[in-house]
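Only a single protein chain was left out; the remaining protein chains are all shown in position.
Labels A, B, C, D and E are assigned to the chains in the order they are written; within every chain, residues are numbered from 1.
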Amino acid sequence: MDEGAALERGRQRMLEIHGERSLATIEGLGDLGRMILEVAYGDVYSRPGLALRDRQIATVAVLVALGRSSQLPIHLRSSLKAGLSVEELQEVILQTSVLAGFPQAMNAWSTLKTIASDPDGT
Amino acid sequence: MDEGAALERGRQRMLEIHGERSLATIEGLGDLGRMILEVAYGDVYSRPGLALRDRQIATVAVLVALGRSSQLPIHLRSSLKAGLSVEELQEVILQTSVLAGFPQAMNAWSTLKTIASDPDGT
Amino acid sequence: MDEGAALERGRQRMLEIHGERSLATIEGLGDLGRMILEVAYGDVYSRPGLALRDRQIATVAVLVALGRSSQLPIHLRSSLKAGLSVEELQEVILQTSVLAGFPQAMNAWSTLKTIASDPDGT
Amino acid sequence: MDEGAALERGRQRMLEIHGERSLATIEGLGDLGRMILEVAYGDVYSRPGLALRDRQIATVAVLVALGRSSQLPIHLRSSLKAGLSVEELQEVILQTSVLAGFPQAMNAWSTLKTIASDPDGT
Amino acid sequence: MDEGAALERGRQRMLEIHGERSLATIEGLGDLGRMILEVAYGDVYSRPGLALRDRQIATVAVLVALGRSSQLPIHLRSSLKAGLSVEELQEVILQTSVLAGFPQAMNAWSTLKTIASDPDGT
Partner (left out) sequence: MDEGAALERGRQRMLEIHGERSLATIEGLGDLGRMILEVAYGDVYSRPGLALRDRQIATVAVLVALGRSSQLPIHLRSSLKAGLSVEELQEVILQTSVLAGFPQAMNAWSTLKTIASDPDGT
């Protein structure tokens, strides 16, 4: 399979997971965006060995633990689309809080609350 | 429910998840161990809102991302007991690698490999 | 003592340390807020073994080192109330800067400067 | 050489690297600003053993990896002045992304894009 | 005051705080060791605005939160010499655990336990 195929597969996977606006954002990031599409979406997120729902548990937990607040909202929205409930995402935040501290968890909880009240919002 | 109940519930939950040796270790940590039993095991890990298997996905992802290598082996073993396969745990590490970098993931992959070949080991 | 007692003790302790507005914020965080009140305020902050002033030295140092900027202002204000002077808090930031780098310390110093000129402010 | 000399040397070095506005900012940070001028600029940045361009590669990589977003824009601008091209700085971000994860790199790439279109801007 | 004076003051301060073996270690680190002596010990640790005991509260909290395990033992020993009791250091670890997670705190608690049973040890 050629690299163009990985890129195209990444575009499709990102569209399914995050939607058109996210794809447009990532395509505005030049070679970094290309690499994220090929590697994170065309490769990792396209692997059959773990359900999307489970990948989102890991992703949300890591973003909360590392305090990556910029990428958290889009991944919380995609997690809801992938079948995780608001309550399950709250549990993921609680689970992370004992491993990475309460301050990070507080910010994440507030972000989730906002998104839960407007899951399709800007 | 009194606090002694939270502690006792935490002890039971830790026994179920990690086994006797881990409980002995945690009980050697004084008030910190007591707090971990009450809060992490008697409260968070005892909540019904998320399956143990899913909690372990979050836990392993966070430990890998933060480089908490001391606690990773015991949680990898408990993840296998909780129903995650070696292959699924590899996927969790791959998912984490794109969010937190390859160096952390390399160490975690090696640890998992060792544990997979001796899941009940020391 | 029952868990409701830990929660109530946490509420009282948070009121003493941070005031009503912070309590309202934390009570808006559902089970995470409940857990923070029980564990951080009803347990840790209520323990007699270390003065509140000393706990705030540790807290401010950790928030600066980890770059937890959302929680820093409220803890700087509470540190002033707990008896630390602006000058002592500056020393805590300087001490942290050699352990965690200058960039974090610069942000914290600016935040402290703003708060020092308006300790009761929004 | 006396400490006043280290401070004066730091002021000159900071002026050369970042310009007047940055010097004014740092001089508003009291003893922390004085220490940064003496140590980071009067000592480290004044050492002959590594070119300024190379120091900026290290600096940008570390700021991206640690997510120190407040200090990144000024160091990206100074890196351009020190002879690194926008394309080379993009490579530094790509190199960092495999070590520290894509989320940090995405934020940095966007910041660089903004600065590249207005290198002398506010 | 000349820079040689800052270095000499740093040597004296390090001797007082950590003892001869630590000074020998730091003097084996070339220009980095010289910079640490001048800046951390000749400047920050020599400032009158905060007691040594209080500086050690901040230092231990930051080392625990960031997982800097190599430097933790020597700073725990120096904290005992500076007047903090084992019980107070345990409180610092508990305080840090709610801000930075339990795994880091567990390692620190064990290290402290070892040191408490042999405060002058190797």
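Just so it is clear, a contact is a pair of C-beta atoms (placed from the backbone, for glycine too) under 8 Å apart; a residue touches a chain by one contact, two chains touch by 3 or more.
Everything quoted here is computed from the prediction, not taken from an experiment.
Contact with the omitted chain, checked across D:Gln12, D:Thr25 or D:Gln95, is made by D:Gln95. For subunit B, the list of residues touching the undisplayed chain reads 67, 90, 93-94, 97, 101-107, 109-110, 113. The chain not displayed touches subunit C at residues 97-103. Seen from subunit E, the chain kept out of the figure touches residues 28-33, 35-36, 40, 63, 66-68, 70-71.
The working rule: only the chains that are shown with their structure count from here on.
Annotation of subunit C and subunit D: jointly contacted by A, B, E, touch as defined at the top.
Shared contact partners of subunit D and subunit E comprise A, B, C. Looking across D-E, A-B or C-D, the pair that copies the C-E interface, with over half of its contact pairs the same by residue number, is A-B. Among the pairs B-E and B-C, the greater number of C-beta contacts is found at B-E. Among the chains in view, C has its Cα centre nearest the centre of the complete protein Cα set. Here the spacing of subunit A and subunit B, counted between their Cα centres, is 22 Å.
Centre to centre, using the average C-alpha position, subunit A and subunit C are separated by 31 Å.
For subunit C, the set of residues touching two or more other chains reads 35-36, 39-40, 44, 63, 66-68, 90, 94, 97.
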